[in-house]
Structure formats: C-alpha cells, structure tokens
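All protein chains but one are shown at their positions in the complex.
After this line comes chain A, so read on.
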Amino acid sequence: MNAPAYNFAYLDEQTKRMIRRAILKAIAIPGYQVPFASREMPMPYGWGTGGVQVTAAILGPADVLKVIDQGSDDTTNAVSIRKFFGRTAGVRTTTHTTEATVIQTRHRVPETPLKAGQILVYQVPIPEPLRFLEPRETETRRMHALEEYGLVHVKLYEDIARHGHIATTYAYPVKVAGRYVMDPSPIPKFDNPKLSNSDALQLFGAGREKRIYAIPPHTAVVSLDFEDHPFEQWRHPASCALCGDDASFLDEVITDDRGGRMFVCSDTDHCESRRAAPSQPTVQDAEVARG
C-alpha cells in the first residue's frame, strides 16, 4: 500500500477542528487556559505532545518549521519533532529563526526578535501557574474566575523572606493583558520580557494537562513582582565562548572533572549566525574558566 496511513500533519480533521476552535477561544481570552481533548500522539507525554498538536492544527504546506529544545536545533526532541512534521506534512524545515513561519519551542524564546506572521508554539508541561500552590483544579479555576491571585504574590514573597530576592528563575508567572496570571512554560525568566508586545502570535500547548492558551501579538505581558523587589532578568555574567555575545542567554557547559566550565549561547542558531557573520570577532576559548 502506497497511500499514507495518516492525514496531512498526522491528526485527523475532526481533531484539528476541535484544536482550532480551542486556539481561537484562547486568542480571544489572552492567558486563559482553554481545555481541549488532547489526543494520544506517537510520542510520550512530556515530549511536547501539546506543542505538537497545536503545530499540527495550524501547519500548512507553505509553512517553514523550526523546532528548538532549550534553544538548540539539534537535540533529540527538536530533531525528532522536526522530522515528524517533515514526514507527515512534507513541510520545509529550517534551523534559522528568520526563515521560519512556525517555531515550536521547548523552554526558550529565540534571541532574534520575532516578526509579524511568525507563530511561536510553546510546549508546556504544567500550564497552571497556581498548581503548586493549590492542587485542586476546581479551586484554581475559581481563583482565575475571581482574579484571586494573592497566593502567587505570597509565593514570591516567601522567596524574598527565605533568600532575600525572588528566587524563581524559570516558569516565572506573568499577567497577560491585565487579567489572567499565566505560566509562560519553563522558559528562563531572562526570556519573559520577550513575551510582551511581540509582533508574533504565541500559542501554548499542554498535552498531558489538556490545555491550550495564547498571547496575541502586541499584548502587554507583565512579570509579577513587588515595588521594592522589581522583576529582574538574569543571565550568567559571562560572554559566549564561541561567538563572544555578552547579552544572550548562556548555558553552562562542564568541560572536565576538575571544575572546568565554559559558557555558550543557549540559542544555537543565534550563535552560529554570529560566528558566520564576517564582522563578528570570535572569542574562541577565551572564556573557558578553570576552577
């Protein structure tokens, strides 16, 4: 048999319609988690099934798809999802942020600012920002309904009481369009400011937890904080050992068992583009610190 055993982009049409309706409601109510009938996908929960279902529902043959995992185009999760859509939808794939029309991401926002017409699809493990404060879904739903978000501030305050500063470094809660408190997925808080007033549409899919939510373009997204403890971006105080960037988000790489380490850009496409550009000075090995 030569006919493919599955539909374009894997999901059947009724499932796509259900997801598409959820996406439209999610865009109309920015930051609100729309329940959807998440399907079993040919990959386990935790591997981005929510993001994959959102991508499958929006993807068309003219799209160019980029998939990143912690900023990297070449880790297992990114490679397998890129191949999955290359095979089931026949779409063109890329590693270049500027070429992509749809970018599926696990836990990073690309360094290159996104443009109008691009769509960023986040893989989300736990969509409910109140879940670790209140385990009951009935209660968290009520708290969102009543805009009762005092508990999140208590959590941030406890950080300050215990550590002297807000110690939450990833999945840092935000308020979208002045209404819903939202989990931006486990992106580093370094990326939080990129969520606000983006030119691109941002969609979030949580497969196991069966929720879809969205931030439309040009929407105010505010990281929660206190007047005397304002939100602060954080990155390793170093520059990339490969491209020399001193403003990008860095990964710490352990290089030996004697405390040797180096810092490199988490966004591989950003780092490669900088190294390919002839005008950029390279700081090869300069940043390798010995402990």
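The rule we apply is simple: a residue touches a chain if its C-beta (ideal position, glycine included) is under 8 Å from a C-beta of that chain, and two chains touch if they have at least 3 such contacts; residues count from 1.
As a convention for this text, contacts and distances are computed from a predicted model.
Selecting from "proton-translocating NAD(P)(+) transhydrogenase", "Phosphonate C-P lyase system protein PhnH", "NADH-quinone oxidoreductase subunit L" or "Putative membrane protein", the unshown chain of this assembly corresponds to "Phosphonate C-P lyase system protein PhnH" (UniProt protein name). In the complete complex, the hidden chain is touched by one of A:61, A:113 or A:135, namely A:61.
Contact with the chain that does not appear here is found for just one residue of A:43, A:64, A:79 or A:177, A:177. In the full complex, chain A touches the hidden chain at residues 7-8, 13-14, 16-18, 20-30, 32, 34-35, 57-61, 141-142, 144-146, 177, 179-180, 201, 214-219.
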